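Yeah, one chain of the complex is gone here, protein chain that is, but the others are all in their spots.
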Amino acid sequence: MPNKKEFAKERERLNKLILDNSGIEIKRFFNLDTIIYKDGKLSARIKEMLGLVASLVLRCDDCIKYHLLQCKDRNLSTEEIQEIFSVGLIVGGSITIPHIRKAFEFWLDLND
Amino acid sequence: MPNKKEFAKERERLNKLILDNSGIEIKRFFNLDTIIYKDGKLSARIKEMLGLVASLVLRCDDCIKYHLLQCKDRNLSTEEIQEIFSVGLIVGGSITIPHIRKAFEFWLDLND
Amino acid sequence: MPNKKEFAKERERLNKLILDNSGIEIKRFFNLDTIIYKDGKLSARIKEMLGLVASLVLRCDDCIKYHLLQCKDRNLSTEEIQEIFSVGLIVGGSITIPHIRKAFEFWLDLND
Amino acid sequence: MPNKKEFAKERERLNKLILDNSGIEIKRFFNLDTIIYKDGKLSARIKEMLGLVASLVLRCDDCIKYHLLQCKDRNLSTEEIQEIFSVGLIVGGSITIPHIRKAFEFWLDLND
Amino acid sequence: MPNKKEFAKERERLNKLILDNSGIEIKRFFNLDTIIYKDGKLSARIKEMLGLVASLVLRCDDCIKYHLLQCKDRNLSTEEIQEIFSVGLIVGGSITIPHIRKAFEFWLDLND
Partner (left out) sequence: MPNKKEFAKERERLNKLILDNSGIEIKRFFNLDTIIYKDGKLSARIKEMLGLVASLVLRCDDCIKYHLLQCKDRNLSTEEIQEIFSVGLIVGGSITIPHIRKAFEFWLDLND
């Protein structure tokens, strides 16, 4: 799974770059961004699904990959991922297809 | 709940207008749009949550209202709705706030 | 067709408001915005179709109405309009449906 | 200026509705949303201009109105507002025009 | 034209990946996505133009390339393509320019 490690490492490196050069506001945003996905009335598992479909309809490949990693850690099955993509596809239209293509490949790599 | 009834009635009236004047393609899209939210590996309940957060980050008031009605039928609590909004808010930013305002009001009306 | 007249009048009133309070740049943009839809290698008729589908996938009701008026002046049929909507719907997804609803109603009013 | 008062009052009413029904995350987001526009290396005046142009290219009428009110409090001139709109218009295209129309009207009302 | 062949091959490979791992809903969406661009009241040629401008204003490089390939197969001239880009540019604004740059290069490659 080199794909996965590289992605996570590059993400971390750049996040550090931001935080080292940022004021308190950006740090607080990043912090809030972590807290919101924690277990609440809704489980972290469901919240990651929500983050994934939101990233898909907004068409952000990096965000999709990040949430796929989280979904993998929470043991989502390929069938579940595929149904999340279905909802994103019908809501967001064919313009999401190139992102679904890359997402599927990344997901299958994670499960190899 | 006049708000709810009116919304549903107007939606139905206009959908009929579309379908009466449409070819097979639009009819098939509408049909697919219904099927995708049915129970599969993921429950219809979770799929409605996905539809709601997708509608929120794409900032469509009508779509948000529609999914709130579905969420009401599937007995989501105000706490669950509020956590879905949190995810949408952090992903989509403050630009989603005016939509969250209207959505909260609509949701509370539904629960009166 | 009061709907049509009102829409056109309100649009004109507000455009005048902008131009009366604007510098040369906004005036030039508005001017360019008119020129681009004129007959070229592509007919004005086809360009209006392009403007309509672009407005639909970007989900701007006012822009959709404006291009529908232009399409009416260029004698597009309801079948043609409906096929333009099909393309917008498949590209842009179900999030465009509330706009298609209003657009269909406006178009049918124009043809009454 | 009834337009202005009504807008501010309605906004406040709905914000209260959200905060009364929200957990800590949404409250923290709202709080951060206030802090970010305060004087820093960049003045609050410039930050409001940034908020205005961001709202314009993302095409959110409510957000535009809110920032116009803030810009008024910071004594921006109509010429300055109009140049902010020019940048938003060139970046965001003609799809922003219906929003500029409403924004201009709201701004001129504020200055009556 | 290695650019063209590679693009088409990669697209096909990833579409197969999706379809091999998808349920009936995604397959039906893909099917509908093909049907909608076929000759109807509007010719397939015009529908491809619509797909192209929609992809441009939604700023999806892969979708733009796909529709450019279809436009090439339907013998659109560089002048026609350029006028489609003009409409997309005025509607979508300068934010579309980086996509127009890549699109023009891809198109000229196709015509070499």
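Before moving on, here are some points about what is shown:
By letter and in written order, the chains are A, B, C, D and E; residue numbering begins at 1 in each of them.
Definition applied: a contact is a pair of C-beta atoms (placed from the backbone, for glycine too) under 8 Å apart; a residue touches a chain by one contact, two chains touch by 3 or more.
Just so it is clear, the model here is predicted, and its values are computed rather than measured.
Only one of A:6, A:62 or A:79 touches the chain withheld from this view, namely A:62. By the touch rule set out above, chain D reaches the unshown chain at residues 32-33, 36-37, 40-42, 46-47, 49-51, 53-58, 63, 77, 79-80, 83-84, 86-88, 90-92. Even with one chain removed from view, chain B keeps its contact list with that chain: residues 57, 89-96.
Seen from chain E, the chain kept out of the figure touches residues 59, 78-79, 82-83, 85-86, 89-90, 94-95, 97-98, 100-102, 104-105, 108.
Keep this in mind: only the chains that are shown with their structure count from here on.
Contact with chain B and chain C alike is made by A, D, E. Across C-E and A-D, it is C-E that has more C-beta pairs touching. Among the other chains, the CA centroid farthest from that of chain D is the one of E. Centre to centre, using the average C-alpha position, chain D and chain E are separated by 36 Å. Per-chain CA centroids place chain C at a distance of 27 Å from chain D.
Per-chain CA centroids place chain B at a distance of 30 Å from chain E. Among the residues of chain C, those touching two or more other chains are numbered 33, 54-55, 57-58, 63, 79, 83, 86, 89-92, 94-95.
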